[in-house]
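One protein chain is absent from this view; the other protein chains keep their places.
Coming up: chain A.
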Amino acid sequence: MTKFEIRGLRADVLIGAEERKEILKGVDLTINSGETHAIMGPNGSGKSTLAYAVAGHPKYEITGGEVLLDGENVLEMSVDERARAGLFLAMQYPVEVPGVSMSNFLRSAVTAVRGEAPKLRAFSKELQGAMSGLSIDPSFAGRGVNEGFSGGEKKRHEILQLELLKPKVAILDETDSGLDVDALKVVSEGINRAKATGEVGVMLITHYTRILNYVKPDFVHVFAGGRVAESGGPELADVLESEGYERFVKVGA
């Protein structure tokens, strides 16, 4: 049983050498393993900032609050320590790392997170299985990390990593955006496989309710103006679907 707590989190985006802007203005959120929390909000409300700040992205700086994973202070950990502690972020815009092959990258990541190098043969079998589960062509293993991948291919690979790394907390930032219905199904199945263990807490960031038909949330939070503006059960998503975010945009502004 894992408890992931975000308390009063404030963060700035670093724009230039001197320039910064406060985006997160006191975020409170608790996610237990086995739970799926949908974070929904208008564009620009700070959802990605929340995801990146928690993961330790260099372009964001935390100015207040805390993030705890089973009581451990995540903010004191380096980026890689956070990942090894069980935190995973599927990015809205996954990064291309030229020249580093996907297979080498995945093996390095799995080795780091599991604490020992997997047996080569067992790993390549595991990888093949996970790739085929996400309808990823085996040839991708030899390509550079996200290099020249389409938006949808990048998203599938983020979920591939989710499945291989088996985190305690998974933050999925708009994994659904830019996917057609077939791809959305494939990706959702991957998320559901990861969830099926009951050992992962999921923060599912999305702009649309569409993915919630495939990945069922236990809680829905409206994110506006850099904080959680309202929380509820799955029915809140239906309200948002019919009414939109207007009410919250005004509150947040």
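Assume a residue touches a chain if its C-beta (ideal position, glycine included) is under 8 Å from a C-beta of that chain, and two chains touch if they have at least 3 such contacts; residues count from 1.
We take it that contacts and distances are computed from a predicted model.
Candidate names were "Iron-regulated ABC transporter permease protein SufD", "3-isopropylmalate dehydratase large subunit", "NADH-quinone oxidoreductase subunit F" or "Biotin attachment protein", and the UniProt protein name of the unshown chain is "Iron-regulated ABC transporter permease protein SufD". From the options A:Ile62, A:Ala112 or A:Val239, the residue with contact to the unseen chain in the full assembly is A:Ala112. For the chain missing from the display, the contacting residue among A:His57, A:His207 or A:Arg227 is A:His57, taking the whole complex into account. When you scan A:Gln161, A:Thr175 or A:Ser188 for touch with the missing chain, the hit is A:Gln161. Among A:Asn104, A:Asn192 or A:Ser231, only A:Asn104 touches the chain left out of the display.
If you put the missing chain back, the residues of chain A touching it would be 55-59, 78-80, 82-84, 88-89, 91, 94-95, 97-101, 104-105, 108-109, 112-113, 144-145, 161, 165.
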